[in-house]
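Apart from one protein chain that is not included, each protein chain of the complex appears where it belongs.
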Amino acid sequence: MARMKFLCDADRCINCNACVTACKNENEVPWGINRRRVVTINDGKPGERSVSMACMHCTDAPCAAVCPVRCIFPTAEGVVLHDKDLCIGCGYCFYACPFGAPQYPQIGNFGSRGKMDKCTFCAGGGGSEETGSAAEYAKYGADRLAQGKLPMCAEMCSTKSLLAGDGDIIAQIYRERVLTRGYGSGAWGWMTAYHESIPS
Amino acid sequence: MSGVAQSLGIRHAIRLLAFLGILVFAFPTIAQQATPNAPIDPDTSVVNEEALLREAPRIEGRIDQPDPRARVLMQPAGRKWDYFHEVILHRLGAIAILGMIALLALAYFVIGRIRMSAGRSGRKVVRFNGFERFSHWLTAVSFVLLALTGLNITFGKFLLLPVMRPESFSSLAQGAKYVHNFAGFSFMVGLALIIALWIKDNLPRKVDLDWLKQGGGFIKSKHAPAGRFNAGEKLVFWFALAAGLAVTVSGIFLLFPFYWTNIAGMQAAQMVHAVIAVLFVAVILAHIYIGTLGMEGAFEAMATGEVDMNWAKEHHDQWFEAMLRERSAVSSGQTPPTPAG
Partner (left out) sequence: MYVEINPADAAERGIVDGGWVWVMGPESHSKARMKALVTERVGKGVSWMPFHFAGWFEGVDQRSKYPKGADPYVLGESVNVLTTYGYDPATGMQEPKATLCQIRRA
């Protein structure tokens, strides 16, 4: 079975934020929740690089390990999903996540958090709702993976810097790119998320 | 060489030198012309992930969204915090709490309930007034609520989740979270009252050394002198003060996340809160034991406020004598001396 991964080619990303807009639109993400964001390092200086970051769907995800109610779990394809009905909004998954993927709506008393929301690889949610149903969409957003489609962010990337899909295939694509153009700043986040790097 | 030939030679030399000079600067362009499609390597000046992580614990950059937390691209410390929470804290908590329970069980079965040597006299003396008892019970009840709901966050998924449906456990955990948030405030109030009421009587004095040397009342043949609070109680007081302040400050950071600090600060606050809390629970278990099962005549001090005279004479003799002097001074019209700590 294919193991789904994300790879943002930092040498191609132009900080256009099409991925951010695509995600927000496709999943009707509410105001204030940033499932995906583009971070620019060394802005304006030589060596500036932009990286698009959402949930990396890690191997042995730290968010799943620390969750006090065990509402986060990986699917067979390696996509890390969670069940919003079980989530208690404690915020531990954000402390554990190396990439800052979990987001919380602020709902009330003190800094109290609502149910955690994060990138789902456009694979719907980990709850009891039927796959592809309107109820699932209202809670988690689109379920494109069930229809055999890839996440909207990668589909909409204007430079095809954001790759999503079978980990082996996208590693191969990245390797070919680096060989052809002669340089590559590396697969950002892969060592932390998947405990592997792409030899280039 | 003739003069004309010399000047021609010099001019040639100058021209040759000039040509060589230009050639030196022309080398890159010559190289480019030689291989016009040779790629320029933009990575010569690029920042790469490993270098950035070696310089700083987090990689941060500029983003277009207004949320400052989203500026962090990568914080590998999250996996370390995960290890702390899932491995270190679980082991520490289990050892501290189960270990303490085991120690107390041992104490109960080996030493047993510490009885009053002279038996009950039937005459009572006031030990704690109503306001003191209220402050203690406010803190105590809050503490028990905080302890149970707090331990649920760390250990609930091992102890309760296997025997409940996930939906029920989540509802319980959700309610527990709210109870923990609100009971924190009553605990803070109670702690402040306790500190204000009893700090003077808990200041260390010479009599505490004697109490410790005499075995603290656990050795029947020896007599351990004490003021209003003995050395053991003073240790509990100061531990509760320090630990209480630590969980209060870290708890306020956790109640208002990211209000005053960034993700590293929040992880640190959670670590401090969790470690101190499990140790606090262990110490309070011992405190509860000694105040209930462990010692005859102790619980009524906090329940009714009055203790048996023989109990007071045996365990807090200096305080009892000071109370007697005060009472006789009052009855004879003199100003009562303040009771010794």
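Think of it as A and B in the order they're written, each chain with its own count starting at 1.
One rule holds in what follows: a contact is a pair of C-beta atoms (placed from the backbone, for glycine too) under 8 Å apart; a residue touches a chain by one contact, two chains touch by 3 or more.
Computed from a prediction, not measured in an experiment: that's the story for all the values here.
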Omitted chain's touching partners, listed by label: A
Chain A residues touching the omitted chain (full complex): 31, 43-45
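FYI, only the chains that are shown with their structure count from here on.
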Intercentroid distance (Cα basis), chain B paired with chain A, Å: 33
Chain B partner contacts - residues on chain A that touch it in the complex: 11, 17, 20, 32, 34, 37-43, 46-47, 49, 51, 53, 62, 65-71, 83, 85-92, 94-100, 109-113, 181-186, 188-189, 191-192
Interface residues, chain B side, partner chain A - complex: 39, 41-43, 45-50, 52, 59-65, 67, 69-79, 81-82, 85-86, 152-154, 156-157, 161, 166-167, 169-170, 173-174, 177, 181, 255-259, 263, 266-267, 270
